[in-house]
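One protein chain omitted, others in place.
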Amino acid sequence: MRVIAIKVMIGLEVHCQLNTQSKLFCSCEAYPQNAKPNESVCEVCLGYPGAKPVLNKKAIDHVVGIGIAMGCKINSETYFSRKTYFYPDMPKNFQITQYEVPIASEGTIEVNSSKIRIRRVHLEEDPARIIYANGSLETTSYVLIDYNRAGVPLAEIVTEPDIGSPKDARAFLEKLSAILEYLKAYDQSTGASLRVDANISIEGGERVEIKNVTGFENVEKALNYEIVRQQNLVRLGRKVERETRHFDEVAKTTLPLRKKEFEEDYGYIFDPDLPVLKISAEWITRIREKMPDLPDKIAARLADEYGLGAYDAKIIVYTGSDFATFFEKVCKIHNKPVEVSRWMINYLLKSLNWRSERLSQSKVTPETFAEFLDMIDKGKVNERYAKELIKEYVDTGDKPSEIVERAGSPPTHDEMERTVKNVLKENVKAVSELKAGRLEAKQYLIGMVLKETRNRGDPKAIARMISEELKMPL
Amino acid sequence: MVDFQKVDASLLDRMCSVAKLTLNTSEKKKFLAEMSEILAAFGTVEEAYVGDTPPAYHPTAVENIWRDDTIIKKSKLDIGKNTNALEDGYVVGPKLV
Partner (left out) sequence: MPTYDATVVTKTKSAGGMILGKTAQDEFGFGTFSDTCAYAVPKNPIDPERTCGGSSGGAGCLAAAADFPHIAIAESTGGSITAPAAFTGTVGLTPTYGRVSRYGLIDYSNSMDKIGVISRKVYDSALMLSVISGHDPLDSTSSRAESGDFTAYVGKSVKGIRIGIPKEYFSDVDRKVSKPVEDALGRLEGMGAKTVDISLPRTKYAIAAYYIVAMGEASTNLARYCGMRYGAQEKIDGEFSEYFSSIRSKYFGEEAKRRIILGTYVRAAGFRDAYYTKALKVRGLLIKEFKEAFAKVDVLATPSMPILPPRFDEIESMSPLDKYNIDKMTTAPNLCGFPTISVPAGKVDGLPVGLQLIADHFHEGELISVASAFEGDSD
C-alpha cells in the first residue's frame, strides 16, 4: 500500500442515533421493529401545522454522558436552534438542533497516540429517510419518504480537523462507537446507526465534505478515494473546489452532491417552542456517578485481572461489550484466560465476521464455548480440527460434543496405524528425507495423515506412530 | 454598522432563493421599494441602547421542560387524509438533483 506523505487534515461529524424508546420531540417509537413505512408517526414528527415539540429527558442524559466521557465541558445553559433549509426529508423544512451553545464542548479522545480534539457534542433531530423510487440519486424521477426515522434523537459529535489519515479516521470511529456502546447511549441491536460526514483537505487546500457515509470501512475508502482525486486535480494544475460530495457504495467513489448557485443560509434562530435547558452541577454529578466503565478502563482491568496482554485486552473490549462480557463468563467456567482470549480473537471473531454477525446475535453461548475449549485441552479434538469445527459451531450453536459425534467417531488406533502405513508408503521422498534427519519432513507426513483423516487424530500420537513404523527414535 | 436601507435586487434574489419563493418582475419591483422602507423603519432597534441585557427568547420565564422517555401509541395517523401522493405507504416527494 502506498504511503501518502502529504499533509492531510480530516475532521469528522458523527451522527449517532441515541438509545431511547421514543423520539426526541414526540412519543412515537424511535426504533419500531419490522415497521411498514410511515407507521410510527404523529403530527409532531410529521411536521403538521400546529404541532409542537417536547424534549425527551433520556436523550439529554445521553448527550451529557457522552460529553463527560470525552472530557468535555458541560454547558450550564444550553439552547435549541432552528436550522432552516428546504429538503424533501425535512418535515418542517427546519431542523431543530443546537447552534449557539451545545450541551457539551471542548473534549478529547486519544487514538493511536494522537489526541483528537472534540469540538462539540450536541442534540438534534434526525430527518426522514429517503429512498429512490426508480434508479439512483441522479436518475430517479422522484423519491419516496419514510417518516418513521424523522425525529429520532441524534447526538452529533464534531471533531477538530486533527485526524491525519483515513486509517486513523477509521480507528477513531471504532473507538468512538465502542465508547458510545459501553455508555449504552448507542444500541445497534435496535437498528440504530451511526452516520458520518467526513471533511478532508490536503496540503492546506479547500475543504471537501463527504456526506452521510455509513460503515467505518466506507469512511476509510471514501477518504482514500478523495485523497487520490484531490491529488490528481492538483497534479493537473486544477483547483480543488470547496464542495459537498456523497459516497457511492457500489462504485466506491465520491460524487458531487448538488451544484448550488449559492451557499445555504440557515438563518439560525433560537427555537421559540423550546425553553432554555439549564444543566446543574448536581445533574452532571448524578450522570457521572451512574456512568458505566469505559472501554479503556475495562481493558486495563482485564489485562490486570486475567493476565492478558494490553493489546489483546483492547481488542476484546473494543470488539464490543457483549464480547468482553462473554470473555469473562467463559473464563469463569474454563479458567485459562490467555487461551480463551486467543481462541476468541483469532477464531471465534473471524467466524462471526464471516457471518456478519455480532456475538450477541449469534447462537454461541459461554457454556458451549467453554466446552469447546475443554475438548481441545483434553485432546479430544486437535487444534487443526478445532479450527474447522468452530465454523460449524458458530453456524449451528450446537454443543461441540454433538458436532464431533456427528462428524463420526475419530479413527481407532488400528485405523490410524493403517493410515500412517499408507501415507508412509506413498510419500517415499519425505520418508527418506526424514531418515536423513530433516525434521520438517515429519511435520509434512503428519500433515498428510491428518489430511486423510480429515484432521481427526492427535498429532503427537501420529508422530509417535510414524517413529515406531520407521523404527526411529521419537 | 449595517446599512439597513441598502436592499438591492441581488439581495432580494438571494433571500427569495433561500426562502424558495419566485417573484415575477412586477412583484420584485414592488417588494424592493417596500422592503427598503420597511427595513429602514426596523432599523430603529439599532438606536436602542441595551447595555448587557440578554436576549429575551421568551417573554415569560420557562426553563427545563421535558417528558419521560416513554412510547405513547396514538391512534394511527392517516396520512392519506391530507395527500394522495403516496406509494406503497411512502410519501412521494420531488427528486433531489
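Miscellaneous remarks
Letters A and B mark the chains as written, and numbering starts fresh at 1 in each.
As a working rule, a residue touches a chain if its C-beta (ideal position, glycine included) is under 8 Å from a C-beta of that chain, and two chains touch if they have at least 3 such contacts.
These numbers were taken from a predicted model, which means no experiment stands behind them.
Looking at the complex as a whole, the chain kept out of the display touches A, B. The residue from A:Pro272, A:Gly309 or A:Gly397 that touches the chain not shown here is A:Pro272. The residue touching the chain not shown here, chosen from A:Ala51, A:Leu233 or A:Leu470, is A:Ala51.
What subunit A contributes to its contact with the hidden chain is residues 43, 46-55, 82, 84, 86-88, 91-94, 142, 265-269, 271-275. Residues 1-2, 4, 7, 11-12, 15-16, 18-23, 27, 31, 34-35, 37-39, 41-48, 50, 53-60, 62, 65, 67, 77-79, 81-85, 91-97 are the ones on subunit B that touch the missing chain.
By definition in this document, only the chains that are shown with their structure count from here on.
On the subunit B side of its complex with subunit A, the touching residues are 14, 17-18, 20, 55, 57-58, 62-74, 76-77, 79, 87-97.
Those residues of subunit A that touch subunit B in the complex are listed here as 20-22, 27-29, 36-39, 41-43, 46, 54-60, 79, 86-89, 130-131, 133, 137-138, 140-147, 257-258, 261-262, 264-265, 267, 270, 272, 274-278.
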